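One structure follows; several queries about it will come next.
One protein chain omitted, others in place.
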Amino acid sequence: MTNGIETSQAHEVPVDVRRMRVGCEFVHIAAVDTPTVFQVEAQDAQPISVIKQEWSVEPQLRVRRYTDLYGNRCARVVLPAGRSVLRYDALLLVPDAAEDADESARELLPDELPDDVLLYTLPSRYCLPDMLGDEAWSRFGPMPTGYRRVQAICDHVNSHLTFQYGSSGSWSTAVDVNASGYGVCRDFTHLAISFCRALNIPARYVFGYLPDMDVPADPAPMDFAAWMEVWLGDRWWTFDPRNNARRKGRAVIGHGRDASDVAMVTTFGAPLLESMTVLAQEEPA
Amino acid sequence: MTNGIETSQAHEVPVDVRRMRVGCEFVHIAAVDTPTVFQVEAQDAQPISVIKQEWSVEPQLRVRRYTDLYGNRCARVVLPAGRSVLRYDALLLVPDAAEDADESARELLPDELPDDVLLYTLPSRYCLPDMLGDEAWSRFGPMPTGYRRVQAICDHVNSHLTFQYGSSGSWSTAVDVNASGYGVCRDFTHLAISFCRALNIPARYVFGYLPDMDVPADPAPMDFAAWMEVWLGDRWWTFDPRNNARRKGRAVIGHGRDASDVAMVTTFGAPLLESMTVLAQEEPA
Amino acid sequence: MTNGIETSQAHEVPVDVRRMRVGCEFVHIAAVDTPTVFQVEAQDAQPISVIKQEWSVEPQLRVRRYTDLYGNRCARVVLPAGRSVLRYDALLLVPDAAEDADESARELLPDELPDDVLLYTLPSRYCLPDMLGDEAWSRFGPMPTGYRRVQAICDHVNSHLTFQYGSSGSWSTAVDVNASGYGVCRDFTHLAISFCRALNIPARYVFGYLPDMDVPADPAPMDFAAWMEVWLGDRWWTFDPRNNARRKGRAVIGHGRDASDVAMVTTFGAPLLESMTVLAQEEPA
Partner (left out) sequence: MTNGIETSQAHEVPVDVRRMRVGCEFVHIAAVDTPTVFQVEAQDAQPISVIKQEWSVEPQLRVRRYTDLYGNRCARVVLPAGRSVLRYDALLLVPDAAEDADESARELLPDELPDDVLLYTLPSRYCLPDMLGDEAWSRFGPMPTGYRRVQAICDHVNSHLTFQYGSSGSWSTAVDVNASGYGVCRDFTHLAISFCRALNIPARYVFGYLPDMDVPADPAPMDFAAWMEVWLGDRWWTFDPRNNARRKGRAVIGHGRDASDVAMVTTFGAPLLESMTVLAQEEPA
């Protein structure tokens, strides 16, 4: 349909765009057919455009997608008995611009929060503001409120926890890792989220791809990443308690209350994960 | 996350799967930057899996996707002043199986219809059950109800209308084409939908790709296709008043009340469409 | 659950609140049981609070509510053979404040419009921007854009059409009433919406209760009212082409693309409507 009417068009500020390739590969060995849900597709959400994506599955399998309660895209696959390889690959356009930040972004009073954001002030499986409330208020309560207070929470979590693979497990809550002092990116995120929520600041968990664009490449194998978004003023702002830095090229897979809402793979059975490879890197134009 | 529990798994009836390539290319020449919405992505919805899709746009442009009121995927692009080429390409897995049909599927009484289906009994921009009600009741009212009555509507529309490009326009309603006797696939569909709705049978418009799988190839250039879905029993059933045949490989782009809800391209301005090419064909494995 | 943390609370600007009673009564006589959908409940949506509502139906009938595609509340009732009385009654709190207006609110370029607002630039059953585009552009195209242009559209429609019950019917489009020069409030609204959409200004139809608060009481029996909302800047603004005045106490029942989306009563059958009474008036505190 053509509305058929000429309109003048404001020119957007031109933004340099870079190309990024993200993807992953899972090799499973299953004793029996195993229903599985994958959450690995990069979201086509501003400011990122997904211009190409491809699934390949060996042996050939049906991939059934659906959208969950949070608007995330999920893919259901029944892994067959035996060995299976599932590969996801996408090409993205990402703006070559620093991540947004605004030190003057303010905390809202609870009564001012939008209805659909209230959820993110409550406890969830791994984020326990109720049990970390005393610490949150004594540490961060007296500080000036707003963006800088959230940054202070990130600074604290980033220095309090030591990153160590294997130090935590699928059962570890924010309380557990706060006590142990060790965790992986999801734990850093759960703890920072818990402190925010304890202060009535809405915070949600984000899971995605994070390339080493314009930062020294990490020698470790690439992995999925977790960070958080915090509601200040009239929007969500990205904070990353693990890296504690603004980065380029974050590609969101999904968001939710905590890691239980955005699992890269949920298996209804016990297949062996022989290998997992993650890719997130700039692609030459 | 691993639920960690083995479950036995029912084996699905194995279905042969074929590979289908669908896509389109639009070449526009615009005097000024022109905001445009495209609805051309094949839906990843049962029984079809989209295993690969790719957008390419020259010059390089942002493609912003969103989901509309009906759950359809739309892509917003600002066509730049000058010449632009937008290409969409996807690879699908489609079952090698006849389209469902069930001659015993029954019409529901209005009180039995699910809430979200009621909408599709009402008039819309192009489907005018209110104005075609007398004809609908005199022609189809006395017939046995159910699947066969809907088939009778398709048979009638298929023989009453003569397919002819250019015979109708973006303003033509079901009433217009019923009077003229000519139309394209969208008009066949609008008229059949109007008759169904007049009888309180929910019917919705579907827009998509329709390959010539296992049927004699149409010598005309490939085009997008329109057909309808009708609610009988507890689900939507596909009917195609234009081809009036069950087909393989229908790939849905979107559905809605009529063509105004699923437009392949909506331009806010008046660019020249230099060419449009549509592709839908089997892909050798 | 208690978050258990004291927060200071910004004091809202105190707003005087008035109490308003709205409701309606339908008396039907049906030959057979007749499925019917009513859209008459006042929405509890800012700035209005519904503090009491009551349905009474004689004989006693089930009232099944659901929410439609637009978020409107609908009630399904099967009117029994014979005489039935359905009564809806609600008590609202409404702010004693002038309706918002902002002459500086600007039109957005199509590319700037939020995704979910795009729908309201397109043609629908009764609103035909495609067919009224030439008139829209010649009349309103040269004007300064924004709030004042929309007001000019309302001024024109208000003076061009003469209000007359019975002058139009359930089939009358904006084109029809524009030609005839007569209509009721829904026709005024359809015409103004069509002009807005032709200019790429999103406009939607609103159906509701409109009391005579602080205006001279209309001696005619109270009726439901229709007006429109137009997207300017970052929100919907109320315009009323029929009354062409800012009013207090508008209680929205629902909104949609046009009257076909918000019908006070949709019957799947042909009962006789013996009487309909509408009430909307201030309630002494």
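Each chain gets a letter, A, B and C, in the order it is written, and its residues are counted from 1.
Assume contacts are C-beta pairs under 8 Å (C-beta built on N, C-alpha and C of every residue); 3 or more make two chains touch, one makes a residue touch a chain.
Keep in mind that this is a model prediction, so the values were computed, not measured.
A.B. asks: Could you tell me which of A:Gly23, A:Pro123 or A:Pro271 touches the chain that is not displayed?
C.D. replies: A:Pro123
A.B. asks: For the full complex, which residue in C:Pro35, C:Gly183, C:Pro241 or C:Gly256 touches the chain that was left out?
C.D. replies: In the complete complex, the chain left out is touched by residue C:Pro35.
A.B. asks: Taking the full complex into account, find the residue in A:Ala31, A:Leu109, A:Val215 or A:Ala245 that is in contact with the omitted chain.
C.D. replies: Reading the full complex, the residue touching the unseen chain is A:Leu109.
A.B. asks: Please give every residue of subunit A in contact with the chain that is not shown.
C.D. replies: Missing-chain contacts on subunit A: residues 33, 35, 37, 66, 68-70, 74, 76, 78, 109-111, 115-116, 118-119, 121-125, 130-131, 170-171, 200, 260, 266, 268-269.
A.B. asks: List every residue of subunit C that touches the chain not included in the displayed model.
C.D. replies: 1-9, 11-12, 17, 31-35, 44, 46, 49-57, 60, 62-65, 78, 91, 93, 170, 259-260, 263, 265-270
Keep in mind that, in the parts below, only the chains that are shown with their structure count from here on.
A.B. asks: What is the distance, in whole Å, between the centres of subunit A and subunit B, each centre taken as the mean of its C-alpha atoms?
C.D. replies: It comes to 35 Å between the two C-alpha centres.
A.B. asks: Rounded to a whole Å, what is the gap between the Cα centroids of subunit A and subunit C?
C.D. replies: 41
A.B. asks: Identify all positions of subunit B at which a residue touches two or more other chains, and write them in rising order.
C.D. replies: Within subunit B, residues 33, 35, 78, 170, 260, 266, 268-269 contact more than one other chain.
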